[in-house]
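A protein chain is absent from this complex, but the other protein chains hold their places.
Presenting chain A:
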């Protein structure tokens, strides 16, 4: 049994120690907004925040979570910047198929919380681990710049 803090709420879950956080979120807690993509930390679709840092939940065993605060896409709109990112994603119609976008939003939110005015290079460095097969990168970049320019 492990007790973890997700989106501000403590949950006690029955899981083996090597069960990835992703599957604890999706199966045990039914938080299915975080997506399974590659399962090897190569694509970024499973990105959640662990103590504020974007982390690939598919390779983080539940035993490594400890007292760290987990935040998922389901709760990101309760943060000012997370809410701005989601609104702007809608305004600019950023997603196409949408599968990677919860990971993209988690990465973009962390970037904008750390850097209120990211350059193209800053965006590349922060977002390069989040892959989008629809190729929505230009709209992701545009949305990040729009938030920084108009609302931060």
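Here is the rule we go by: a residue touches a chain if its C-beta (ideal position, glycine included) is under 8 Å from a C-beta of that chain, and two chains touch if they have at least 3 such contacts; residues count from 1.
In the analysis below, contacts and distances are computed from a predicted model.
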Worksheet item: Which name from "Heme export protein D (CcmD)", "Acyl carrier protein", "Urea ABC transporter permease subunit UrtC" or "Isoquinoline 1-oxidoreductase subunit" does UniProt give the chain that's left off?
Response: "Isoquinoline 1-oxidoreductase subunit"
Discussion item. One chain is left out of this view; which of A:7, A:34, A:55 or A:136 touches it in the full complex?
Written reply: A:55
Discussion item. From the list A:9, A:42, A:97 or A:116, pick the residue that touches the absent chain.
Written reply: A:42
Worksheet entry | Positions on chain A contacted by the hidden chain, ascending | 18, 40-42, 47, 53-56, 59-61, 64, 107, 110-111, 113-115, 122, 124-129
